[in-house]
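Below are the structure tokens for one structure; questions will follow.
In this view, the complex is presented without one of its protein chains, the others remaining in place.
Coming up: chain A.
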Amino acid sequence: MKKNLILLTALLCWAQLLLGQDIVPLRGKVLSKEDGSPLPGALVVLGDSKKMAIADEEGIFELSAPEGLYSLKVSYLGMLALELEVVVPHAEELVLLMEPDVQSLHGVTVMSTGYQDLPAERVTGSFVALDRDLVGRRVSTSLVDRLEDVTPGLILNRGPNTGRDQISIRGRSTLFANTAPLIIVDNFPYDGPLESINPNDIEQITVLKDAAAASIWGARAGNGVIVVTTRSGTRGSAPRVSFNSNVNLFEETDPFYVPQMNMGDFVDIQKRLFESNFYRSQEISPSKPALPQVVETLIAERDGRITAEESERRLEGFKGSDLRSELLRYYYRPRINQQYALQVSGGGAANTYLFSLGYDDNLHEIEGNGDSRWTLQGKNSWNFLDDRLTWTAGIYLSKSKGNTGTQVPQDDPYTRLADDSGNALPIYFTVSQRYVESMASSGLLDWNRYPLEEIGTLDIMDEGLDARFQTGLSFRMLEGLQAEASYQYWTNRGRDRALSPQSSFYVRDMINRFSQIEDGVVTRPLPLGDILDLAESDAYSHTLRGMLTYRKNWEGKHQLSLIAGTEIRDLQSESNSFRYYGYNDQLGTSKAVDFLTRFPYVYNPSLSATLESNQSHSGFTDRFVSFYGNGGYTFRNKLDLTASIRKDQSNFFGLDANRRGVPLWSVGAGWTLSEERFAGFLKGSYLKWKASYGYSGNLDKSLSAEMTASYFNMSSFALLPNIPAAHISNPPNPNLSWEKVAIWNTGIDFESATGKYRASLEAYRKKGVDLVGRYDAMFSSGFLSITSNYASTQTSGVDLVLGADWLPGKLKWRTDFFYSRVSDEVTQVDIDYSASALAASVYNANAIPVVGKPIFSVYSYPWAGLNPDTGSPRGLLDGEPSENYSAILSAASLENMVYHGPARPTDFGAMRNTLQWRGFSLSANVSYRFGYYYRRRSVNYFTLLRGQIGHGDYERRWMEPGDEEATQIPALPASANSQQNTFYSNSAVLVEKGDHIRLQDIRLGYGMEKDRMPWLPFARIELYGYANNLGILWKASDDVLDPDFQTSKPLRSFAFGLRMDF
């Protein structure tokens, strides 16, 4: 009882403190009249009392003043100032609706860091905000595509070795560690696949590019941060229903895109190889490998099984067929993507809600394959205690399903898949046709492979369920002081199921391989029936965040905003796979098999193996504990100072506890010159200068400072199968630490008084230190390569955005222009790359850190033309033309190799023109990339002389003296010479400039609104068409192929869609 009394007293004291005695609070809310959205940062001034307040993220402000009548002034950039009289105390909450100032429409953008929303004019860092319209302009199923050409400094990497390195923001700031930007969805780091996010649910994307913007995300922000905010309802609005649907049609895959040599020439080469006994060892090999059909034909002729005429007839047939045409006929089809999204949103006086449902259905370019995705989202918020307490809760589900059972067959390039009357023809894969025919009556299963009969019969499904639950509480404890707690649970379950029926070649082949024939009786260790492969993965994460924010405003002169918080994160995943033999899908039964005994192969008893169990297990744990803080100070609405700090600790493997954490920080300053009195000539326009400096980090979880070992079971083929063993995956490396990126950024933002012209220019310099790299180790270390901190890089660049509304009238014309320049160079490398390592690295498109050169560079061997007598390629050896390829290769060094330039664009961007007239809008986007080089493909005589078809350049090769005037393509050598081939494929003659300009896309839309057309049954409807990948307008090189697409054609696509608001 006594205890309760004390508590009560304490509570009363608290209330006393809050209420004051003669001063009465005034609460209100500033909203946009247009859409009811809150206007955070709006300045509210109470009469002459000089009492001021700044509206918070909800648009809510609070003032306190003695009772009386006051005039209240509200101002907000881009809105008409509001002035009204109020009586204090005021019974209810004031709702102040502001109208947009048509004269000055600038500066209403809100930037989200994932921790807070900032009005654009308060930021000191480098942010790019993409609103709903910009995100929705493109038609695509993925989010990543929508960032291209609208985000200065961001580029989608194309070309070799870019699969794991899709996006670069302001160049590459790491060498070999994780290269992906951090993705934040609704304020939490997103762990799932990006494909699970439906672009239709996105309200805004903010890209954080410099330290001031990103360092609040700490050790994972080194590659930039992409903050995705999904849509939510707005308070006080009636239910709004909107619907979006589109169909996107793609061009058919073009297997003829990369030129290929003439089939007749190729058949002749295989014939020549046969005649020189090249295939003899394979023909007599006890493994009975499948041989090319030309070779089988010639063997049959040699052995007298067919006549010379028949052989000739068949060879002519091969010369006239082409597997690519067969693929086009039987396998490829135009890809069709369909997308539907429905959304309902709204809000009451104290709550908001939003529900959305999305469905995507994609028919792939290969017959029989496709995928689909359902997404469901619900997001609510409720306010209590006079808006002091806000509770938000959201759920996001995504269920995807894909079928990729049909694989495009690979075989001899002249293979026919069907005969003239359309019957499926067999091909031979594991064992030769001769062997299959000789075993026809042995009791084995049919060993022919009929690719056409398998289209759509393999049931290979992958299913995924991705779910996020978020909830948060925020409580305003005091004026300006707010406490927040938020929590996210994320889970992703994946299930791959591959059912290969016994009728499929894969299963028949496996069963046959292990069959034993004794006295004409076939026994089968691998039982008849289907094979079922299952793989399951399960991942989840918990993230809990606690945060305090404090905002204070001293009479319009000083504004202070502080954030401090802590976050704890635990991500775990586990996956398992297993296989069942003799499976019967109808009965749901399978058969037990012997995984321990080695069984000899029926076609070659000297080979034996145990049955594959396909069992694997893996699990990962990713844990973080982080502390962060951020402060902003604004003086008289024109001078901004910001600072942030974050410390991350993780279970980063092996680092001892004191090395686990790394503090990363940033500082920034901004100066709104247009607010200064001396800059009167800028009146009405907006001009701001900003600068920032700080660090963000990057890490590679696969690394460890301590020695680590991987544990596994010996394979089924091993001499002593299935025993447990280990290998050392990381040598001990006590000096390992996290990568750090120091970033300088400065920029100016300008908008003319009428909003007609907009410009922003930013310049930056990034210094990557302690970069982790994989470099060639001394072989005597027991490792081929070592991953360690070993290099530093410097990247500098410029991002320029220009925008203009040329015609503001009925016909509107707007231009948006983006230009980015990125140049990077390696400033220090601990390891001296030996000439040999450099030469070796020419063979692939990997990063080669060389001091003073870009991370990705193109080097080549100098080219001295073809030998006029023989047509052999010549390089330079001691300055003289030479055909001594092994000497050229071993003498290669940084000094004598040709450095062409960067392998990635240094200057790139886009220009978008938009025309609007009545309801029509037409926009076209032209993008460009300059300043880089690539290596063209050409003939590979080494593989050609081993019987593989080669490049179309073969037709233009040197054939007789004099040809060297017209061609640079070497003559066909008498025998395969791998060094000659290595030299030629990496010689200067094959390096091309990548510069080009392309017409990326065109969008045409027609919208109708009820306001203008009262007869419409909906509030708004838009019909649109969108065409993508329209083609190259100009390129520097004569190469027939697109510089960025050397292996397959970028497919054009045409989309049609409609968007309705009810």
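Please note the rule applied: contacts are C-beta pairs under 8 Å (C-beta built on N, C-alpha and C of every residue); 3 or more make two chains touch, one makes a residue touch a chain; residues count from 1.
Just so it is clear, contacts and distances are computed from a predicted model.
J.: So one subunit is absent here. Using its UniProt record, which name fits best from "cytochrome-c oxidase", "Iron-containing alcohol dehydrogenase", "Imidazole glycerol phosphate synthase subunit HisH" or "RagB/SusD family nutrient uptake outer membrane protein"?
T.: "RagB/SusD family nutrient uptake outer membrane protein"
J.: Out of A:300, A:522 or A:568, point to the residue that touches the absent chain in the complete complex.
T.: Among A:300, A:522 or A:568, only A:568 touches the chain that is not shown.
J.: From the listed residues A:520, A:588, A:680 or A:724, report the one that touches the chain absent from this view.
T.: The missing chain is touched by A:724.
J.: Of the residues A:475, A:783, A:1018 or A:1062, I need the one that contacts the missing chain.
T.: In the complete complex, the chain left out is touched by residue A:783.
J.: Have a look at A:372, A:471, A:577 or A:651 and name the one touching the chain we're not showing.
T.: A:651
J.: In the complete assembly, which of A:623, A:812 or A:956 touches the absent chain?
T.: For the chain that is not drawn, the touching residue is A:623.
J.: Can you say which of A:376, A:408 or A:976 touches the chain missing from this structure?
T.: The single option touching the absent chain is A:976.
J.: Taking the full complex into account, what residues of chain A touch the chain not shown?
T.: Missing-chain contacts on chain A: residues 276-282, 284-286, 477-478, 481, 546, 548, 564, 566, 568, 570, 574, 600, 604-608, 617-623, 625, 627, 649-654, 657, 660, 701, 704, 706-712, 714, 718-720, 723-729, 731-733, 776-784, 786, 832, 834, 836-837, 839-840, 843, 886, 889-890, 945-946, 975-976, 978-979, 982.
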